[in-house]
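With one protein chain withheld, the remaining protein chains of the complex are depicted in position.
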Amino acid sequence: MDGEIRSEPILKLVGIRKAFDGTQALAGVDFELCPGEIHALVGENGAGKSTLIKVITGVHRPDAGEILFRGEPVVITNPLDAQRLGIAAIYQEPTLFPDLDIAENIFMGHYPLRRFTRRVAWRQLYDQAARTLRVLGMDLDPRTRVRGLTVAQLQMVEIAKALSFNARILIMDEPTSTLTLSEVAELFSTARQLRDAGTAIIFISHRLEEVFGLADRVTVLRDGHYVGTCNVSEVTPDELIRMMVGRTLNDLFPKSDVKQGSVVLRVEGLTKEGVFRDISFELHQGEILGLAGLAGARRTDVAQAIFGVAPADRGKIWVDGQQVAIRHPKEALALGIAYVPENRQQHGLILPMNITHNVTLPILQQFARMGGWLDSRAEAQTAQEITTRLDVRAAGLWQLASALSGGNQQKVVLAKWLTTRPRILILDEPTRGIDVGTKAAVHELMSTLASQGMAILMISSELPEILGMSDRILVMNEGRLVNQFTRAEATQEKIMLAATGSSSA
Amino acid sequence: MTSLTKAPPKRFIMLSLLLRWEWLLVLLIIVACFVNASLSRYFLDVDNLFDMTFNFMEKSLVALPMTFIIISGNIDLSVASNLAMSAVIMATAFQSGLNIWLAVLLGLCIGTIGGLINGLLVSRLRLPALAVTLGTYALYRGVAFVLLGDLVVKGFPDSFIYIGQGNVLNTPVPVPLLLFSVMAVVFGLVLHRTAFGRLIYAIGNNEEACRYSGVAVNRIKVIIFALSGFMSALAGVIMTARFGSVRPNIAAGLELDVITAVVLGGVDIFGGQGSILGVVLALFLMGITRFGMSLKNVPGQVQSTLIGFLLILAILLPQLLRRFALRSRG
Amino acid sequence: MKRARMLYGLSVVAILALVLSACATPTPQVIKETTVVKETVEVTKVVVATATPETVPEKKGYKIAMVVKNLGNPFFEAAKKGCEEAAKELGDECIFQGPATPTAEGQIEIIDALIAQKVDVIAITANDPDALVPVCKKAMDAGIKVVTWDSAVAPGGRQIFVNQADMEQIGRIEVQMLAEMIDYKGQIAILSAASTMTNQNTWIEWMKEELKDPKYKDMELVTVVYGDDLREKSYTEAQGLFKSYPELKGIISPTTVGIAAAARALTDAGLCGKIALTGLGLPSEMAEYIKSGCCKEMALWNPIDLGYMATYVSHLMASGEITGKPGEKLTAGKLGERTVVDDGAGGGMVLLGPPFKFNAENIDEWKNVY
Partner (left out) sequence: MSVIARKKRRSVLLTIAGVRETGISIFILLLVVVVSLRSPYFLTVSNIKDVLMDIAILSIVAIGEAMVIITRGIDLSVASTLALAGMAVGMTISSHPEIPPGGALLMGMGIGAVLGSVNGLLVTKGHIPPIITTLGTMSIYRGLVFAISGGAWVDADEMTKEFIGMTKGEILFIPNLVFMAGIVAIISYYFLNHTSTGRQIYALGSNPTAARVAGIHVHRNLFLAYLISGILCGMGGVLWISRYASAQSDTAVGFELQAIAAAVVGGVSTLGGSGTIPGVLLGSLLLGIVVNALSLVHISPFWKLAVQGLIILAAVVTDALLSRRLQQSRSAEGTS
């Protein structure tokens, strides 16, 4: 399968095995990386991509197998070893220090030091950081403390951090999942520059179009096994998907075809000082309303304001024609609003608790009998019904949420909110970081729910998802609603234009 | 894989039952009793054993809400000070002519308010509990001193003294022990069998997720801190009755003993894990160990040293052995 | 899985072994204590505060338990010597116990264990005179004699009080000593122990009483501060005194910790000689300051004698030779004869004797004793 060999591989993994508590995360994986190539690593969730990356960066040690660096066998026992070999990684979740400033974050672990005093060379530090930020086109003072930066800014700092190593191997673990298209384009051009300068890049993404747009070669993993490596130019997306899931998926985005009912949610002039301004829209029964925009367009803030997590300063909200004031999620819940948050692990689930307890959390009072006594049988029954309906795959309801795969975790979050029998469902990036199979299942579920009359507000940064699922599309930019399209008139280009509208100034 | 109704595998249940921390404590208690009995012929004496419990019932009462608080991911350092403050206020009210039972009620209210203040500061202002209760630790004790200074209040009626010193009817069971037993059952049921208890665990494991799920996190925090205040005041009442007098310096340093017991009882100091049963067992383990050592006239300093060792070893040893086994496996 | 279970068992066994060994071996460092403690008193076979083999069935002597405010306090360590000495003479066993910190709770716990052990006498110096009453009553109900010494338990909780010196006398003598030093003129202050301590409070009452005498009309007691018998706190309080009262002429500190801390503070501030200091102090701690003239004179009874006397009284109470009624006569070994007098609260009291005054002339002969 191997294409033309550019040069000697800089990194070669042979027969890597790794098990956690009896589960085989990697069952003999081979991998090869050459200087000056962008090598994509794809596979469904739980395929072992992240584990493989952690083996390379020394976070985990393999149970068996060999790592060859420039042909020499090496043992990487900790992230520092990896750094010394010139391996840098950008992780899915930003791994920054909120109390330190940007420059310190970029150079953490390898501060420039004065020669004799071993004192941190602050001026050099800030100059270099400013230079790196400029290279990335980032307009931020390197002395800004990281706490309070937006997700996209954090991601950029992460990238700057990796660049600061002059890394020979750069690993990007879903770097784009939180970035907007323009930011992605910027990142890609940076990546290409680095590649052309001879850096080897490992690129992980769920978005196949990115793999095809950026990568030179692609390696596919499935269930911890090595499936194959091929040149990107020699495969089609369908072939790749088949390699990943072992089947073909014809329709990733089943279209909903629902008659819309009355207005269930109306928002007028919603404003939160310094965050978003003057947001007005209507949401109908049976409608899926897409909310598009770049990261940092404050879509999540609007959703959280409606749900009462962080209430707005001004503006009115009507539910079923009644004006309401929502100061706490509890009140939103009582009005039949549910919110599936963007950050599944932090806000959606209680990882150390089991599936039942997670699912019943918002409606626990329903199982409380006299004196608050919990009817655990009724509780288990409810959990079982809903998880069966959503096809949650687990060994049992007693399994802890932390032991589930990303896709199943998302299903549990959905199950949790569906038990509240909401009439308005707000989904914030419902399929981010989810494998292709579960993604389709989620989309199908959305369609079904809408056809049963639920009103859905969906925030998504994936344009195909927005275009495929929404009946109507709202576009936000820098805290304002800038445009609105029906499904018929919407195109990728129009949305992008609206989303980036005036931001280039 | 399809149906999730099936019960966890038998081995899983067996293992999780066997590996319960509580068994370790039970074993330790049995051994402590065995050792004590073989070293001192005074140990295995029903009256002595019941009598011994007088000495740690106040701690035990406070340990129950402390379990809630630590499971919810917080801590309350102010319990002993709150105990002193409410006891002093109760006593001064009694001294100035208030009926003793009304004074008790007042004391309980004061304690609850003290807890409420902690709870409001922690939840509304989202301040770290450690910092807040460090402040009220000094403040509440300070209030006790301001009110009573170098004075003492005594001369409580016998009916009041009875709740701290008496036995139940004609049995050798001390009244505080009975009170604690009832409270322990109530707290255990609330924690393990009610929605409120479940939410305490949920908050301790992931407070943010609870907020997003519409859980009234703030209210629950305020309630458990108020509960802690109430129980501290109750312990203050018992202690006052046991001593037959109040001074502002009573129960100094009690908070550390309480936290030690809760942690020894298997409650995760970072929140989310633990049981009332474990804490009750730990309280008795500590009580029996201390009593045994006192019977052998081991000096006070050495006693607390041994409790310190016990605390660290109980957490360290299982870990060390596991690591040792892993290494020997390869 | 099996391994995990085995591990678990192993760890249990290991912890138990530790607890066992901790309980079973009489903690070695404590035994050493009897030998380490300063010089003079020859170490006897008396076992102090250690795990002893249970007493043999036939009684050789009485089990006298001496409960002090806290262990590691110099004053009580000295009293312990007296206890040991007397116990040796009488063939009794001296159990010396105390909590780690000076709290009533700790003492109650200890007394409960002593009741369970069925000791013959409990001789106690109280951290809190009132809080200890119930447990002392319990001890009396169990047939144990309760003697109190140094810092008395309230009358309801004792059978006899071994008083180091007459409360009134101690209070008055301290004022007299200070008045001599400052020529009956100027502001004075008191640096006490904790505000809850009976002894100090009673003495202070008597000091105030003494000050009412017209000959002290030019002396003014400006304040009473509390150092809680903590060295650093007493030190700061002493500092506070001569700062907030620039006209201050003298300090009385009726506590051994307080007077030493005040002497230190005066020395550090260079105020020795400008502000007079007196009170109750241990010769060994105060030798330096008495010699330097920082504290020209102070008083104290001999804590060794006090422990000795308390032990003798305990023995006599246990044997029934005395019952604690005023008027009874007793012989306390080397200290000679004493009479039980009325303690003013309807009970009996034995007086050790007048407080002893220490000054530059006699300090050298006492500083190595206690």
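Order as written gives the chain letters A, B and C; numbering starts at 1 within each chain.
The criterion applied here is as follows: contacts are C-beta pairs under 8 Å (C-beta built on N, C-alpha and C of every residue); 3 or more make two chains touch, one makes a residue touch a chain.
Computed from a predicted structure; not experimentally measured.
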Legend entry - Among the chains presented, those that the missing one touches: A, B, C
Legend entry - Residue of A:Asp141, A:Glu209, A:Glu239 or A:Asp391 in touch with the missing chain, whole complex considered: A:Asp141
Inset, instruction - Consider the whole complex, including the chain that is not shown, and state which of B:Leu24, B:Met52, B:Ile69 or B:Val132 touches that chain. - result: B:Val132
Inset, instruction - Can you work out which residue in A:Lys12, A:Arg298 or A:His328 touches the chain that's missing from view? - result: A:Arg298
Legend entry - chain A residues that touch the omitted chain in the full complex: 57, 59, 78-80, 82-83, 89, 91, 95-100, 104, 108-109, 111, 113, 118-120, 122, 139, 141, 143-145, 147-150, 153, 161, 273-275, 298, 478-479
Inset, instruction - Could you list which residues of chain B touch the chain missing from the display? - result: 121, 125-128, 130-132, 134-143, 145-146, 149, 248, 256, 259-260, 263, 269-270, 299, 301-302, 304-309, 311-312, 315-316, 319-320
Inset, instruction - Spell out the interface residues on chain C facing the chain that's missing from view. - result: 27, 29-30, 32-33, 36-38, 70-74, 77, 100-101, 195, 223, 225-226, 230-232, 235-237, 239-241, 243-244, 246, 260-261, 264, 268-269, 284-285, 287-289, 367
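The rule we apply is simple: only the chains that are shown with their structure count from here on.
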Legend entry - Averaged-CA centre spacing for the pair chain C and chain A, given as whole angstrom: 70
Legend entry - Centroid distance [mean C-alpha coordinates] between chain B and chain A, Å: 43
Inset, instruction - Mind listing the chain C positions that touch chain B in their complex? - result: 1, 3-8, 10-12, 14-16, 18-20, 22-24, 27, 29-30, 49-52, 54, 70-72, 95, 97-101, 103-106, 108-110, 112-118, 128, 130-134, 194-196, 201, 226
Inset, instruction - Using the touch rule from the top, collect the residues of chain B that touch chain A in their complex. - result: 1-8, 12, 190, 193-196, 198-199, 201-202, 205-206, 208-216, 272-273
Legend entry - Touching residues (chain side chain B, partner chain C) in the complex: 11, 15, 18-19, 24, 27-28, 31-32, 35-36, 39-43, 45, 48, 51-52, 54-55, 145, 149-150, 152, 154, 161, 165, 242-245, 247-254, 289-304, 306, 309-310, 313-314, 317-318, 320-322, 325, 329
